[in-house]
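All protein chains but one are shown at their positions in the complex.
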Amino acid sequence: MTTMTSGVSEPARTRSRSVQPGTSSAFPYILFAILAGTAVITLIPVVWMLLTALKTPADVAADPPTWIPETLRWANFSDAWNFAPFGRYLINSLVMAGGIAITQVVTSALAAYAFARLRFPGRDALFYIYLGTLIIPPQVTVIPQFLIVRELGWVDSFAGLIIPQAFTAFGVFLLRQFFMGIPYELEEAARIDGASRFQSFMRIILPLSGPALASLAIFAFMFHWNNLLWPLIVSNTDKTIPIAVGLTRFQGERGTDWELLMAASVIATVPVLIAYFAAQRWFVQGIAMSGFGGR
Amino acid sequence: MFLLPSVVGFFIFTAFPVVAAIGLAFYDYDLLFGREFNGLQNFQDLVKDDVFRAAFVNTLYFTLASVPLSVVLGLGAALLVNHALRGVVIFRTIYLLPYVTVTVAVALVWRWIYLPEVGLMNTILGWVGIDGPNWLTSKTWAMPALIIMSVWKSFGYNMVIFLAGLQAIPQHLYDAAKVDGATAWKRFIHITLPMLSPTTLFVMVISFIGSFQVFDQALVMTNGGPGTSTTTLVLYIYQAGFQSYKMGYASAIALVLFVVVAAVTALQFMLQRRWVYEGEARR
Partner (left out) sequence: MKERSGAAAHAFDRREFLRVTGAGVAGLGLLGFAGCGGDDGGGGGGGGGGNEPVTLRWSMWSGSPEETQVWQDLADDVKAKYPNITVKLETTTFQTYWDKLQTQVASNTQADIIGMQAQRMPGFAARGALAPLQEQIDRNPSVNYQDFFPVIQDALSFEGQPHALAYDLGPPLLYYNRDLFKAARIPVPSSTEPMSWEEFRELAQRLTDAGSRQYGYAQDWGFDWIIPWIWSNGGDYMNEDASASTLDAPEAMEGMQFLSDLYRDEIAAPVTDFADPTAGLNRFLSGRVAMHPNGPWQIVNLRANAKFNFDVAPIPAGSAGSIAWAAGSGFGVSSATDNADAAFNAISVITGEEALKSLTAAGRGYPARQSAVPIFEEERPPAHAAIVEEVLNSEIARTETRPFRSTATWQETDVMLTQDLIPSVFLGDPSIEEAVRNVKPKFDALLTRAKDIESRG
């Protein structure tokens, strides 16, 4: 039952297996070598992207390829900026992914609370309908969703990008599980003091659910930052195009200017990497919770 | 009142479209002309459509290759990082990194890695004396290229779920086994794997559903080519619906996708009784 000593925060319930004192003393080194080797292979494409983004066209064309650029060409980034409105795309992505994350958390939390705490006729049936849609690939509904968005006049608008994605059975399910784990007594005390359902939801449940809400939000944010199909269909002009779609266009435009393509890819990736490193714990927790949720 | 926003939105944008997708599959629906009921015509056409057949087979190929790889690698990585070693968290972070990168961006990187002349893949293969193929323009190698890229991207996700599963296994089981003198390998086979089987089932279901939806990589790296050798079902839905205007036909493809995913998921849950450990249920 060793907890980690590396100083990196880790929930106390984590039980990693400690390296056995009885086993050969070479074991940690072998393990470390395997870990490091795998890490290097995993990192190659990302490192390659970063390095290429700083190469001159001559270095890019070099055969065999060179790893470390002779001179770092930071101008690739400004060139990429000038070729396509990446600033606009990043803002669009931020609005879209952020908007989806916020609305998902709000709608899911409310519905999850109802499923977890309220009694009403048809509750279980409704919940099973929600559950059932979890296994439906979102691409199945893309065409009707597009037709609905078209009827509403939301094509090429943020409403069209955000609202159809704002309701998630997954989020409802995840938060319901979490809410059910909150002791009922905590709420009861507040109810006795005359708090309404909504008040007790706001004052008791939500504050206790910070980690779960954060996990859902960060998960939704990353997923939709990355999502391609729906914005590819709905957004048409620079005013709504998110970065993933912007990149596919940029590819068509500068097909073989690899240093620019890589610079643009770095531009698209850095924000999610920042988010990932800053909120890694919640993100990992979100995945892990989704894992437990499936059982 | 709590439910209202979610339920209204859910019914408009999820439940209703599911029903509509089924309905539309029975229409001839040109986006600009409106629709016309045509019964089973779309499905009859699907049977004869060799692009659909290719897309179906390709998706199956992609799934059957990438799911086992990514599950096994995910489990392996989880076992590795489950040791209390200095800095092990850093490795966990690194392994999960591909999963959080933007697919389109890394697909561009991989497109270049696969270039026959100056690409990294063939350069590295060259070091060990292998003359690598023209990955993305070869009918044989384009799909493996997409699979390698996708496994790279997804195994970290599986690792995290496995890790959570591993850490939920009661330590006393291992302690008892050790007292009985079981080797590490025996402990893995008799304790870890059975105790982990619910997690494994979940990972497999999720990976399966995910890989049946593969789209971004195929669009960016090969656009389904050469020929139809990397055209996937979702890419074909996109092509039929949003490039050829055939919304009804695209819905019919989507319906097939749905039925297959639902059937295989159900099958996996049915088979679970055979191998998933259910004793000592944890809630």
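Lettered A and B in written order, each chain numbered from 1.
Note that a contact is a pair of C-beta atoms (placed from the backbone, for glycine too) under 8 Å apart; a residue touches a chain by one contact, two chains touch by 3 or more.
Treat the numbers as computed from the prediction; the structure is a model and nothing was measured.
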With touch defined as in the header, list the contact partners of the absent chain among those displayed. A, B
Please pick, from B:G23, B:G132 or B:P226, the residue that touches the omitted chain in the full complex. B:P226
Missing-partner contacts on chain A, residue numbers: 61, 63, 78, 81-91, 94, 98, 149-150, 155-156, 207-211, 213-214, 217, 233, 236-238, 248-249, 251-253, 255-256, 267, 270-271, 274-275, 278-279, 282
Could you please point out the chain B residues that touch the chain left off the display? 30-33, 50-51, 111, 115-117, 134, 136-139, 220-229, 231, 239, 242-245
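The rule is short, and it goes like this: only the chains that are shown with their structure count from here on.
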Distance from the CA centroid of chain A to that of chain B, rounded to the nearest Å? 17
Enumerate the contact residues on chain B facing chain A in the complex. 1-7, 9-10, 12-18, 20-21, 24, 77, 80-98, 100-106, 108-110, 112-113, 117-120, 123, 126, 152, 156-157, 160-161, 163-165, 167, 171, 174, 198-199, 202-203, 205-206, 209, 212-213, 215-216, 219-220, 234, 237-238, 241-242, 247, 250-251, 254-255, 257-258, 261-262, 265
Taking the complex as given, what residues does chain A use to touch chain B? 1-6, 8, 10, 13-19, 28, 31-32, 34-36, 38-39, 42-46, 48-49, 52, 60-65, 106-108, 110-111, 113-114, 118, 126, 129-130, 133, 135-148, 163-167, 169, 172, 197-198, 201, 222, 225-226, 228-229, 232-233, 243-244, 247-248, 251, 258, 261-262, 264-266, 268-269, 272-273, 276-277, 280, 283-284, 287-288, 290-292, 294-295
